[in-house]
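A single protein chain has been omitted; all remaining protein chains appear in their positions.
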Amino acid sequence: MTANLQSALDIGWNDASRQILLHQYGEVRAHSLERAAPLSAEDQCVQSMPDVSPTKWHLAHTTWFFEAMLLRPFLPAYQPFDEHYFYLFNSYYEALGPRHPRPQRGLLTRPSLDDIHEYRAYVDAAMRVLIENCDEKQWHQIFSLGQLGLHHEQQHQELMLTDILHVLWCNPLHPAYQTGDIAHLLIPARASAAPAIKWQQYPGGVILIGHDAQALDEFAFDNETPRHEVLLRPYQLADRLVTCGEFAEFIEDGGYRRPSLWLSDGWAAVQSQGLQSPEYWIEDEGPGASPHWQVFGLHGLQAMVPSAPVTNISFYEAAAYAEWAGARLPTEFEWENSATDMRMRQMAGYAWQWTRSSYDPYPGFRPSAGAVGEYNGKFMVGQLVLRGSSYATPAGHTRPSYRNFFPPNARWQFSGLRLASDLK
Amino acid sequence: MTANLQSALDIGWNDASRQILLHQYGEVRAHSLERAAPLSAEDQCVQSMPDVSPTKWHLAHTTWFFEAMLLRPFLPAYQPFDEHYFYLFNSYYEALGPRHPRPQRGLLTRPSLDDIHEYRAYVDAAMRVLIENCDEKQWHQIFSLGQLGLHHEQQHQELMLTDILHVLWCNPLHPAYQTGDIAHLLIPARASAAPAIKWQQYPGGVILIGHDAQALDEFAFDNETPRHEVLLRPYQLADRLVTCGEFAEFIEDGGYRRPSLWLSDGWAAVQSQGLQSPEYWIEDEGPGASPHWQVFGLHGLQAMVPSAPVTNISFYEAAAYAEWAGARLPTEFEWENSATDMRMRQMAGYAWQWTRSSYDPYPGFRPSAGAVGEYNGKFMVGQLVLRGSSYATPAGHTRPSYRNFFPPNARWQFSGLRLASDLK
Amino acid sequence: MTANLQSALDIGWNDASRQILLHQYGEVRAHSLERAAPLSAEDQCVQSMPDVSPTKWHLAHTTWFFEAMLLRPFLPAYQPFDEHYFYLFNSYYEALGPRHPRPQRGLLTRPSLDDIHEYRAYVDAAMRVLIENCDEKQWHQIFSLGQLGLHHEQQHQELMLTDILHVLWCNPLHPAYQTGDIAHLLIPARASAAPAIKWQQYPGGVILIGHDAQALDEFAFDNETPRHEVLLRPYQLADRLVTCGEFAEFIEDGGYRRPSLWLSDGWAAVQSQGLQSPEYWIEDEGPGASPHWQVFGLHGLQAMVPSAPVTNISFYEAAAYAEWAGARLPTEFEWENSATDMRMRQMAGYAWQWTRSSYDPYPGFRPSAGAVGEYNGKFMVGQLVLRGSSYATPAGHTRPSYRNFFPPNARWQFSGLRLASDLK
Partner (left out) sequence: MTANLQSALDIGWNDASRQILLHQYGEVRAHSLERAAPLSAEDQCVQSMPDVSPTKWHLAHTTWFFEAMLLRPFLPAYQPFDEHYFYLFNSYYEALGPRHPRPQRGLLTRPSLDDIHEYRAYVDAAMRVLIENCDEKQWHQIFSLGQLGLHHEQQHQELMLTDILHVLWCNPLHPAYQTGDIAHLLIPARASAAPAIKWQQYPGGVILIGHDAQALDEFAFDNETPRHEVLLRPYQLADRLVTCGEFAEFIEDGGYRRPSLWLSDGWAAVQSQGLQSPEYWIEDEGPGASPHWQVFGLHGLQAMVPSAPVTNISFYEAAAYAEWAGARLPTEFEWENSATDMRMRQMAGYAWQWTRSSYDPYPGFRPSAGAVGEYNGKFMVGQLVLRGSSYATPAGHTRPSYRNFFPPNARWQFSGLRLASDLK
């Protein structure tokens, strides 16, 4: 292909991709505001623990990302909305200078929520200018960073829900995030009974893991690369997630009182925190012999649904359950290898699934260049990989190669589990 | 005097006192909202440290006080605005059951500020019904508790300002509580130079200390009683408060680096917290030889005013300054003995004045009966007495016998000092 | 009196006082070793909490005191035993430079116990040289500091026992400090029944409080001065201490479950630490209806003796008991005023008695000059005064004017209480 032809094709691609990015940008940015809409300015301001960020902060930080990574470097003569925001809404990018301490995000009563709405509109307008007018030569890089910014915002859209749920949980009134019909947003499984688990078997062997970087049209984070070979032993995987009803059996069978089921750090957490159930479960002291559980969720406090996938458990709880069930957690490689198997159910859209894989770099991994190189790589120690996605994950934000990660004690995420075991 | 005459006088007094209480009630309750007015719902919701309460909580708790102490016990068929509030807005009254933990007051995004405004209006209406219609026999008690409720609310009016100032201080933008002319509310001394201290001398001897309970028309807290004799040695007292300019000299002279000036716990605080100046002082790194201080206050960050009384210092800092100045802090008895001496200046309305008196019960002290007995007495250990009042104290909320108290390390109050020394 | 005569008298006094000090020095120093004798080198090395110091440290620090305050300043050409000790065994004297952090005293496995024994012998020899040979002109000062050093060592003799008791308590084997007959050392009350309390009444009035500095031959700490007048109201005082049996009744009556009995900080301690009894009490789950208590002491774990004075309670517990008993704690002035009343029993030698007096300076108090000025004065905030002495106090180390002091939550001392109340 001649350089001219390539150039012409590029121009065609460029024009189309500008339209695509503009459209996606509008959709994603609007969806963040939709998620915040049921919440008052007060709701959006506070922080219930250092891990949690206020809704307002999420709205501002995702906007900061576009300003810091795109507008400041690429839009000539761009005037920042407010110079202080560069400090206030940096999350963890050391390369971009000092930042407001994470545990104090909840003290930012100013800028107000109205200020942040203005900030979003200001940056959105500038982003449209950039996307429509930027130089052809920079377009590849801008398109790529723009995609990153949108996927980044989608991650925060999920965190907006997990974080506000924790805030509302800390309120003794246990208010609901939203009442009424929000089926378009949140669809936890509500079947009256979960079908029996079917175990699907896989022979293992050398398989390919990770995102295929050749496919330009599909976005992936750097931590999903490079694509590489992994050697698997034969294994089988449950075709659905563990349910709340099954987890309640684990509890009734003394699951939280038997150290032999637990990893050492997990047992220490059970004892020091007095754990007796997943986060957000409340024991209803009814007259029956068995405990009746209430579960707090985005709709408020409701009776536990036995067929719904269990969520809001730590890696320790997931591993203890698997031990109790005579099984184990899958590795992230087993999970990915089965991800597109049509027999598998609930792989995405129900609950993030803890794997038995530490969040280590793939062989040959190098972080992206520049400040965005801090996005994933520097967190690759002390965390566990979760695969799939949850009912709070925005539509389209899921891939077989997607690697989510949290510390093993994290319980405020929509995290559950799927069982695996060895085949002889 | 016959019983009939007394009864007739009482009725006359009752009618008049009902009018007085109604009037005071309206004034005081309105003033709380005035103090909150410059703040957004977000500002009024958060809590910057466990000692600090959100503005919204102050507005609700002072209302709760009238509901818990007056409406529930005395107004027949009173329906509480919301049963949950009895738990949420109890501060520390063990006799009234469990309560929301203090460090979590900032997580109450709901009830909203609007809810609290409705709550206030609801209780205000009921209070008016109670005051106008209550039984003659109960009036004495209701009048007394009503007075207590208003003085209680005035105390919280001061805390609303000291607390929000800490919240705003924690914001790196250092926003002002209020801009523009608020001279009617806050009048820190702004004279260009403070006059030299004049030492006023007192012979001591046996004096009377505490509130004179016979004077029915003047309110006092129970901790100001019983009135009793105290034996004083000859002493002298500075006729004005220590200024910011004088405190800056203490700093420049190494005040924060010389352990010999400090009580042991105070020196430990200096070292562990890295103290170098009063709370809210920021060193301006100007070109001059001497440091230039900025002081954060209700009007935001402004140049330090050398003639203004120093505030926001701990007891430890006050005592270290006095040691450095070759003097000492007055006892609370010396202070009270000189309180009405016309030669004294700045006794009230500038800064609370740390005394060298631990907050111990007066001889013969007994707390009030009932839940309000927890108001003062149970805090009588580990705290120091402050006398006078500050520029944030509401008008009329000051008395020679008034005993304010805080732990020795408290720095977020408008607390300063006045020097004293022995006479030979 | 002419200067010559005074000088001659001084010389006579000097010679006699040298002999007295030499004798006292030998007695006191030997007694420290006697107290340590039942303990192994291991026992003497560890530290069970920051408040506790190892026995070996006590032996070294009391020796350091003589070296720092007497030998270094007054003995020409004195060569320190080891220069490092000046740093290692300074307790809290800021004027003498930096020092080893208190919470790390238990990590000093070296110098060994044998080293410390050598250190003591070395300093003892030097002290004898100093006492016997020092210049007449310095004798007054040396005699005074020598006395201070001996009384200082006696204070540490008591701490050696209270501290090692805590160490042994932390050992699940609950080993005894000493078995066999130690009646000469420790005589807790062992009567089969305590006599009923007799209340002794006092009219109050203006009385003299504090040490009479004119009486040269009696030692006192600076915090007992100056002697001054105090005005007392009429009061009565129990003629004996509260017993373990009485305290057990308080427990059975729900004393630790009724917040109305407690100061606010005390109730917070009860809840956060789960307090249910004095320190060192263990509930013996016997078959009877009433709890049977075991009490850990210097002889190990033994059945609670109902007639023995209760000890190892905090100020909060003492105050709660007094409230429960319908009485109050005495002020330190009431206590001192009754100290020499022959009708009073158990004023000294049983348990330190919490008073309702904060540890404030006496009117006109000035600390001693020099480094020893840090001995008492800098601790005069946040603590409460205890009067009397305990069965662990060395013989002779007690005075009516003696002011012991500890923070209100301290429970590892032999601290008890005596009831008082107002007279109308």
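A, B and C are the chain letters, set down in written order, and residue numbers restart from 1 in every chain.
To be clear about the criterion, contacts are C-beta pairs under 8 Å (C-beta built on N, C-alpha and C of every residue); 3 or more make two chains touch, one makes a residue touch a chain.
These numbers come from a predicted model, not from an experiment.
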| item | value |
| --- | --- |
| Chains in view that touch the one left out, judged over the entire complex | A, C |
| Selected from C:19, C:133, C:171 or C:271 as touching the chain missing from the view | C:171 |
| Touching the absent chain when the full complex is considered, from A:22, A:173, A:263 or A:301 | A:263 |
| For subunit C, the residues touching the chain missing from this view | 40-43, 45-46, 48, 84, 87-88, 100, 104, 106-113, 167-168, 170-173, 175 |
| Touching residues (missing chain, whole complex) on subunit A | 92, 94-95, 206, 228-231, 233, 259-260, 262-267, 315-316, 319, 356-358, 360-361, 363-364, 378-382, 384, 408, 422 |
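The rule is simple: only the chains that are shown with their structure count from here on.
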| item | value |
| --- | --- |
| Topological distance between subunit A and subunit C, in contact steps | 2 |
| Identifier of the chain whose CA centre is least distant from the whole-structure CA centre | B |
| Subunit A and subunit C, separation of their C-alpha mean positions in angstrom | 60 |
| CA centroid of subunit B to CA centroid of subunit C, Å | 38 |
| Touching two or more other chains - residue numbers and ranges from subunit C | none |
